[in-house]
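Below is one structure. I have some questions about it.
Only one protein chain is missing; all other protein chains are in place.
Up next, subunit A:
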């Protein structure tokens, strides 16, 4: 069996080191202050909940039904996302770990509150 050339051994070792180094770089996760992450998320949650209630009353007062009501909800949530991004001075990564927190978190939870107050306001204004 022919001896393995020294260059091949050296290159194999250096590749392993490079691979190890690349894995270490990929595994590096920035250290976040968990307390502040949760506080910021709670602020977004409070804002979205309040705006869901206001949006429900608005949809009920305007007499919106069906898809138009849900479109109203998503429009208000979009405005809320823009407002939150502006509040963070559009430097999202200093206050949140990803853009999804601002764009999508809390929308599903607010939807039920929206529907409740939408139904309530519509019934009071247009039916009773």
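We adopt the following convention: contacts are C-beta pairs under 8 Å (C-beta built on N, C-alpha and C of every residue); 3 or more make two chains touch, one makes a residue touch a chain; residues count from 1.
The definition used in the following text is that contacts and distances are computed from a predicted model.
J.: For the chain not present in this complex, what protein name does its UniProt entry give, out of "Proteasome subunit beta", "Membrane magnesium transporter", "Sodium/hydrogen exchanger" or "4-hydroxy-3-methoxy-5-polyprenylbenzoate decarboxylase"?
T.: "Membrane magnesium transporter"
J.: Write down which of A:39, A:71 or A:112 is the residue touching the left-out chain.
T.: Of the candidates A:39, A:71 or A:112, A:39 is in touch with the missing chain.
J.: Can you list, in ascending order, the subunit A residues touching the missing chain?
T.: 30-33, 36-37, 39-40, 42-43, 46-47, 50-51, 54-55, 57-58, 60-63, 76, 79-80, 83-84, 87-88, 94-97, 121, 124-126
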